[in-house]
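Note that one protein chain is taken out, while the other chains of the complex remain in position.
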Amino acid sequence: MSNMETAMRETAARLLTEGRVALVLGYEAGSVPFKTAPTFVERAEDVGRLVWSPFCTNNLAVYLPKLKGVGRVAIVAKGCDARSAVTLIQEHQIPREQVVIIGLHCSGMVDVDRLAPIDGSLAGIFISMEADGRLTVASGDGRRTLAVGEVLQERCRVCAYNTPAIADEILGDPASPMPASADPFAVVAEMERLPAAERQAFWRTQVERCLRCYACREACPACYCRTCFADKAAPRWLSKANTVDENWMFHAVRAFHLAGRCVECGECERVCPMDIPISKLNRLLDRDVRERFGYVAGLDPEGVPPLGTFRPDDPDPGGHEG
Amino acid sequence: MSEAGHLYVPNLAVIDRVVEETWDTKTFRAVFTDERIRKDFNYHPGQFQEVSVFGVGEATFCLASSPTRAGFIEFSAKKVGAVTIALHELSEGETVGIRAPYGNWFPHEELRGKHLVFVGGGIGMAPLRSFLNFCLDRRNDYGHIDIFYGARTPGDLCYTREFDAWRNAPDTSLYLTVDRGDDRWSGKVGVVPAYVREVAPSPEGTVAITCGPPIMIKFTLPELTKLGFTDEQIITTLEMKMKCGVGKCGRCNIGSTYVCLDGPVFTYAQLRQLPPEF
Amino acid sequence: MSQTQPAMSEGAAQRAWEPVIVAFLCNWCSYAGADLAGSSRLHYPANVRVVRVPCSGRVNPMFVIQCFKRGFDGVLIAGCHPGDCHYAKGNYYARRRMPLLQDLLGYLGVEPGRIRFDWVSASESGRFAEVVTGLTEAVRKLGPYSRPVPIASPTLPTELEPVHE
Partner (left out) sequence: MSAVILRKSDLPAWARRLLASYRVVAPVGEGEGPVRYQPLASDGAVVLDGLRPLRAPKEHFIPQVEPLLTFQGSGKAVTIEPMAAMESATVILGVRPCDARAVTRLDDVFLGRKEADSLYEARRKATLLVGLACATPSWGCFCTSVGGSPAGTEGLDLLLTDLGDRYHVAVLSGAGRELTADPVFGSATDADAAAAEERHAAAAARMPALFDAEAVAGKVEWEAPVWMRHARRCLACGACSFLCPTCHCFDIQDEVTGEGGVRFRCWDTCQFGEFTRMGAGHNPRPTQTERLRQRVSHKFKYLVEEFGRMGCTGCGRCVEACPVNIDIRSVLREIEGGER
C-alpha cells in the first residue's frame, strides 16, 4: 500500500468520523488489475476500500452535481479533477462549502492500451507496483517492468496542473511537473497545418463512426445539463439518426459548449469506445480561449467563464472577417 | 396491420372530426383512406394504436371509440409531447397514419351477464368509454352499469356530450365528481375513490373496470377491496411508453411481460404477479 | 438523413451554382438596416435568406452550426454596434462567442470566410449592402460548402443520399 493510499484512507476516515462530510468520493479496486472504479464511502470503517494507483483515471467530479442532497461531500481529486470541481463551483452546481477537495499530487495516469502484450490481449494480465513506483506487468509473454512515464495517457503527458490548483487538503509528496517538452497544443497546430478540405474530411471520418452512446458527455463533469440539446425533442436540434452530419453537429456543439469550461481531463476521449479524438477539439478551444481572453478553466472558484461575461473593450470584429 | 410492407407501415387515415374536450385534450375521429380497410377494420374495446403525424412521429393511444360504431375510429389526445402537440394543430381533412389494433382487450365475452362498475379519471376515461359505449350498444348482454367519472375541475371532464346518453341508458347510473367545482358546477365535489365508497356498488356478480391517473388508481383499489371486490374482479389498463407496439422495440416490458402484446388490459390479480415497475 | 437541401431547386443548382447564405439580423439595427437598403433600392446580392432575431446575442451558436450541418454555404450574423444594443449588452456577449465559434468551425473545415460577424446599424443601409456583397463574393470564391460522405458511412437508400450541388 502506498503512502498516498494510507494518507487518503486516514483523511477519509477522519472526515467521516468527525462528521465533516457525509460521503467520500474515491476509487476502489476494479474488476481487473488495470482498472479502478469510482466508489462512494459513507462509513469510516469502509475507507479500506479506497485505493490510489496510476489507474485512477476517472474524473470523479462528474458525480458532484448528482450528489446534491446527501450533504457535504469529500472528493479525491487529481489536478484535473480539482479543476473540474472548481468549474462546478463557479457555475453554481455545487456550493464551495459543500465540497471538501482532497487533492492528490499526481504523476499521471496509465494508458491501458500501452500495456498490452504482443498478442494484444490484456486477458489474465497481472500488474504490481514496485517500491520505486514502477509497474511490473506479467502476462503469458513474461514480465516487464516499466516506468509509468513510459505508458502515460496523452493528456497526462501535457498536463501542467498535476498539483491541484485548489484543494482543502493535499496529500502526497509534491509531484514533479510533467515533462515540459510536451506542448499541449502541438496537436492543434498540426491539425491547423492541413488545408480546410482535409480538416473537414478528417473530422467527418472521425465522427462518422460515432455511436452516439454519449459516453463522452456522461463522463464529462462539465456536461451536467438536465436535458442535453442532443436529447431535446422540441426543438429537435439533433436527429437520433447517427449520420455523419448529425454526429458532426453533436461533436461541434458539445465542444463549443465546453469552451472556456473544459479542463482537459481527457475522459471524453478515454471513454469513447470508437476512439474518436475528442480532446483534439477541446484542445483548440482551450488554446483559443487562452489567447483571446487570457483565461484558463478551473483555476479560480471566483472566476467567471469567459463566455459568461464580456468587457466593453473586447476586440471588435470591426468589419473584418472575424 | 398494413398489408403492404412490414410491421411498421401505418395505414393512412383522414381526420374527419375534432372535438375539443378540455383545454388540453381533443378527441379525433379518423377514417381510413382505403375503403377496404375502412370496411374490414375490426377491433375490441381496450386495444390501442400507434398514431403518426408524418414528420413528427408516432405516439400510442387507446382506441376511445367502440367497434359497435363502425366506419371510423376515435382517440383522445392530451397535449404532453411533440406528437400530441402536432395532433392538436391538425384540422379536419388532414392525414395521419394509424397502426392498429394492438394488444389485448377488455374481456367483453367473458363479462357478458355481469354487472359492471366503470371507474375513470380524467383522460383515463378514454379506454373505458370504448367499452362503455360497446356495452350500451349491446345493452342486453350486460347487467347493471355504474359509471364513476371524475376530473380535477368540471373543465377537465371529457366526453360531456355523451353524459346524457350514459345517464339515460337503461339500468345505468352515472356518478360524476370533480376535485374542485366552479360557479356552474352543481354536482358532486370530491375525489373518485370517496364517491365509490359512498355509492358502494355490490361486488356480487360484478366486475370493476378502472383507468385514470396513478393516484386515483392507488386509492380506488383499496376502496373496491373493502367493498368485497376480489383482485380478479378488478380490471385496469396500463399506460407505458411504447414505440413499436409489436413487441420488438423493447421499452414497455415489466419483467418478461410485454405490455404491448400481453396487455394493456390486466386484472388486478395479474398486476400483483408483475414486478412493480409501471 | 437530415441533409436538407438549401432553399434552392435542383434544376437551378445544375444551371449555375449560387451561394446560399443565412443572415441572422438583429431586429433593432441590422434588420432595419437591411430594410432601409431594400427601400432605398440599394443593390446587393440576393443570396441571403434573412432570419430576424431580437439581438445578435440571441444567435445561439447552434443556429450557425445547424446551418452548416444543413449545407448552407455561408452565415452572416449582424447586430447593433457596441454600446447601441437595445438590450444593453447582448452584442457584447455575441462578440465573445462568434469569433470563437469561427475558430471552431474553421478547425472543423468550414473556412472562416464563410462566416461573417459584423455590426450594421439601422441607418447603415449602404454598409449592409457592402457586408452582404463582401460575404457573398468571399463565399463564391470558396465555392459550395460540400460535405463529402466518408466511405465507411452507413449507406442509405438512394433517395435519402445527401444531395448536393
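Order of writing sets the labels: A, B and C. Residues in every chain begin at 1.
To be clear about the criterion, a residue touches a chain if its C-beta (ideal position, glycine included) is under 8 Å from a C-beta of that chain, and two chains touch if they have at least 3 such contacts.
Please read these numbers as outputs of a predicted model, since none were measured by experiment.
Within the full complex, the residue among B:56, B:73, B:191 or B:211 touching the omitted chain is B:56.
Across B:71, B:113 or B:275, the single residue that touches the chain missing here is B:275.
Only one residue in the set A:169, A:231, A:300 or A:314 touches the chain that does not appear here, and it is A:231. Interface residues of chain A facing the missing partner chain: 30-32, 35-40, 58, 62-63, 119-125, 205-206, 209, 211-215, 217-219, 231, 239-243, 267, 270-271, 273-276. Against the chain not shown here, chain B presents residues 2, 4-10, 12, 14, 52, 54-59, 78, 80-81, 84, 93-95, 97, 214, 239-241, 243-244, 246-251, 253-256, 258, 261, 275, 277-278.
Simple rule for what comes next: only the chains that are shown with their structure count from here on.
For the pair chain A and chain C, there is no chain touching both partners.
Of all chains present, the one whose mean CA position sits nearest the global mean of protein CA atoms is A. If you average the CA atoms of chain A and of chain C, the two centres end up 35 Å from each other. Centres computed as Cα averages put chain A at a distance of 50 Å from chain B. Annotation: 49 Å between the Cα-based centres of chain B and chain C. If you check the complex, the residues on chain B that touch chain A are 81-82, 85. If you check the complex, the residues on chain C that touch chain A are 1-3, 61-62, 65-66, 69-70, 82-83, 89, 92-93, 95-113, 115-119, 131, 138, 147-150, 152-154, 156, 162.
Against chain B, in their complex, chain A makes its touches with residues 233-234, 236.
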